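With one protein chain removed, the remaining protein chains of the complex are shown where they sit.
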Amino acid sequence: MSTGKVIVSAESVVMDYQTPTGIKHVLSDISFSLLEGEFASIVGPSGVGKTTLLRLLTGLMKPTSGVIRINGQEVNSPPPGLAVVLQDYTRSLMPWLTVEKNISLPLKRLGLSKTEIAETIELVLTEVGLSGNQKNYPWQLSGGMQQRVAIARAIAVRPQLLIMDEPFASVDAQTRFDLEDLVLKVRDDFKITTAMVTHDIDEAVYLSDKVVVLYGSPANVKEIVKVDLPYPRNQVASRGREEFAELRTKIYAQVRGLQ
Amino acid sequence: MLGFMLLWQLGTSFGPLSGGSLPSAVSAVSTLGELFVLPEIWVAIGQTLFIALVGLLISVVLGIPAGVLVGLSPFAFRSLKPVLDFFKVIPPIVIIPIVILVFGPTTEMGIFLVVFANFFMLVFQSAYGVRDLDSVLLDTLKCYGMTKWEEIWYARIPGALPFIAVGVRIAVASSMIVAVVAGLIGGAPSLGQQMLLYQSSGQPNQTFAIVIIFGVLGLVLARIYAQIQRKIVFWTN
Partner (left out) sequence: MIKKISMNAIQSLWLPFALVAAWWVFSANSEDPFFPPLSVIWDQFVFLWVFDNVPIHVVPSLINLFSGFSIGVLIGLVGGVIIGTNQGLARYIEPSVDFIRSIPPVATVPIFIMIFGLSYEMRVAAIAFSAIFPTMLAVIQGMHSNNPTLLDTAKVFRLTPFQTLVRVRIPAAGPIIFSGIQVSLQVAFVVTIASELLGSGFGIGAFTLIATDTFMITDAWTGVILMGTLGFLVNVIFNLVERRVLRWYLASKKLS
């Protein structure tokens, strides 16, 4: 599933916060890497620092010590070639712009012509199953559809790295399964390196090549669990396999501190 | 509505207000009819609207851009906030004595008063709206590599529009009220001044009828603006 080239690496990353009551140590000695085309999920107990780690990966925050590299370059601010899909789609899409304007905005810096942009938009909207919705406004679409628009926007820029922060936590369970399968499809078609934070262990196992388990206070990488389930994956078949149950139990136990 | 009118009529015919100077409902409404034929009334209505709308226009044209600029600079906002907080709660009626001395009881005085009433509030609302960019949106845009200018043009300014719209809505109502005050207390040529003339010359029916006109004007302006607002800030419910 991957060419073996390291796209993202975290090297001994430490993150501390200044609070009125003293220094809070959130992350300590986080190290892992992502190869090109790999899909990694980041899981852990609530409040352990998963979102903090994501913010470090995107360059929105700088680590207290240690280095984050994307394509070998140290990350101090959002690097080029980044795409994000966040949990709250109502707040990450601009309600005063149409779907097509929302998607075309990040495309501007790629230097494409007007026709190329329009074609790209049509392409990604078709990929996420929303073909023809260019002129609609986000608030005219359902929650699941809005998140699809966010995903379409992410694909459109052909990112080096896709970061997702609990992207499906705000939709109902059925829509969630549909969106998970959409992510798998996008992965198949575009081979984008992805790091996703999720609370849902089943989802992590279902979608990923490997699962990074964060645990402890301050948090460190408890284990990186390889997920060897065969592709193409399927909601019914894959989740029914023995390995699936073993993997999820193992990861769940670690997140709960039982292992 | 009818019930209220009925109550009013009964009250003035039989109740504690009868025999007093408060006109009965019927006579007030009929006087309203009488008034509408008088050209002075229409002139006065026009004058009042002129003061209100010109004042509103000036305060919008000056206040909103100034507010946006202030909002874009954290330093400017922090420095100006106390000044804005102070001036935006001072009702314009307070400065009327001085303003009358300087401008005299004129239309200009009225317009100045309207601008004074709205300017600081509009600057504050616009600045606040520009600053209040959703953090989720800001993070998303930063990750996608938006420049500062793109952020301002595509996100901050449209995002500020709902706040600005609220400010303008308040300003619309306030312009009308202040125009009336300018006339009533400041003597500026307007319906307010006309009302004072009626009252001091002992014509209760007319005085009351003008109150009704004020109410109607206020409602009409508010309704018109509500339609305009719906078009501009179309994405809010």
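Should a chain be cited, it is by its letter among A and B, assigned in written order, with residues numbered from 1 in that chain.
Keep in mind that, in the parts below, a residue touches a chain if its C-beta (ideal position, glycine included) is under 8 Å from a C-beta of that chain, and two chains touch if they have at least 3 such contacts.
These figures come from a predicted structure and were not determined experimentally.
Peer 1: Report, in label order, the displayed chains that the undisplayed chain touches.
Peer 2: B
Peer 1: Of the listed residues B:F112, B:Y144 or B:F208, which contacts the missing chain in the full complex?
Peer 2: From the options B:F112, B:Y144 or B:F208, the contact with the absent chain belongs to B:F208.
Peer 1: Tell me which stretches of subunit B touch the chain missing from the display.
Peer 2: Residues 1, 3-4, 17, 20-22, 75, 78-83, 86, 89-91, 93-98, 100-102, 173, 176-177, 180-181, 184-185, 192, 195-196, 199, 204, 207-208, 210-211, 214-219, 222 of subunit B touch the chain absent from view.
Everything that follows uses one rule, which is that only the chains that are shown with their structure count from here on.
Peer 1: Applying the document's contact rule, which stretches of subunit B touch subunit A when the two form their complex?
Peer 2: 134, 136-137, 139-140, 142-146, 150, 154-155, 158-159, 161, 234-235
Peer 1: Help me check something: in the complex, which residues belonging to subunit A touch subunit B?
Peer 2: Going by the criterion above, the answer is residues 55, 58-60, 78, 80, 82-84, 86, 88, 91-92, 94-97, 105-106, 108-109, 137, 139, 157, 163.
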